[in-house]
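Below is one structure; the comments refer to it alone.
One protein chain omitted, others in place.
Presenting chain A:
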Amino acid sequence: MLSARRLYTTASSASSVITPTHSIYLSTSTNPYFNLSFEDWLFRHAPQKEPLLLLYRDAPCVVIGRNQNPWKEVNFRAARAQSIPWVRRRSGGGTVYHDLGNTNFSIHVPRTTFDRGATAQVVLRAVRALGIDADVNERNDICVGGEKASGSAYKIASGRAYHHGTMLITTRLETLGDLLRVGKDTMITKGVASVRSPVCNLAQFSERVSHDTFVNAVVDSFKAEYGVYDEPCIVNDTDDLARIGYIQRGMAELPSWDWAFGQTPEFEYTIKKSFVWGDVTAHIHARHGVILSCTLQGLDSELGKALEGKRYGFVEDEELGVDMSGREEVVWAWLKEEMSSYD
């Protein structure tokens, strides 16, 4: 409790100009677009030789890896039903769910000294300091009793690298499961697939653990590891930070079609459906979110051809420019539902 008070009385309120030269940042914003863009700004602008720590939480959202396929990773139907957005982050790895019961840590170091094992230990020591008997698995994820409490992702640039990760504390695990459960087994995608793992919340193991106590524990562990004495710099998206061009451009890019959908690796999707008049098989091939080809078996139609070059999941009826027969209309309605991006 003492340390919690310590944190929140050291806000950098003296000056509204926030520089990337602090060692420790705590974001009180829960906007995933802001937090990810702020993180990227720190990654690109902080002194390359100095270690840096950022901690933040996001309002409910699904965050996919840099080279993942959202149609394969995000249950759009469940996400839409709960008005939960999804975001493509800039680091690698798999898909995670964020809400206020999850705290994200981000440790930045010089590229040449980057060691995923070492940064994982910093976080592990923080969790253990809270009285939880946690371990690191072979993927450098922090686990308790064999279940993952944390998922990690990494980014490397010319002179800098970061290890960031989630820490499940009191996350709604049912929602996490609903949003990350996608059935599309016949969607074959390039890029990176998520590795599904059983997960747990730290709060299951200790009453002491909360966002604040975890934040303090990571700050202490980071300070001890890197010999840092600076107090955390508290930031929010209402600060002047949000007026920094780099951060604004990042916040605009993340939800854009070009980034969110357009960065999707090549994929193929084969689907079948029985209609009263026969079976139809559709084979769709897409790259960068654009349909390269769509072949239809069981239906004599120009429909597949008309879809070429169109954005997967975003095709409006009027864009097709084909006079559709009754069967074509039914097949098109089915294809549209199957490709749906619910956005």
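Here, a contact is a pair of C-beta atoms (placed from the backbone, for glycine too) under 8 Å apart; a residue touches a chain by one contact, two chains touch by 3 or more; residues count from 1.
Simple rule for what comes next: contacts and distances are computed from a predicted model.
Only one of "Trafficking protein particle complex subunit 5", "Nucleolar protein 14", "Glycine cleavage system H protein" or "Rab5 GDP/GTP exchange factor" fits the UniProt record of the hidden chain, and that name is "Glycine cleavage system H protein".
When the whole complex is considered, the residue among A:Arg77, A:Arg111 or A:Arg181 that touches the unshown chain is A:Arg111. Annotation: of A:Lys155, A:Lys223 or A:Arg311, A:Lys155 touches the absent chain (contact as defined above).
Only one of A:Pro51, A:Gly65, A:Gly151 or A:Gly289 touches the chain withheld from this view, namely A:Gly65.
Within the whole complex, the absent chain has one touching residue among A:His22, A:Arg57, A:Lys72 or A:Arg90, and that is A:Arg90.
The missing chain lies against chain A, touching residues 65-67, 90-93, 111-112, 114, 116, 153-159, 161, 190-192, 263, 265-266, 288.
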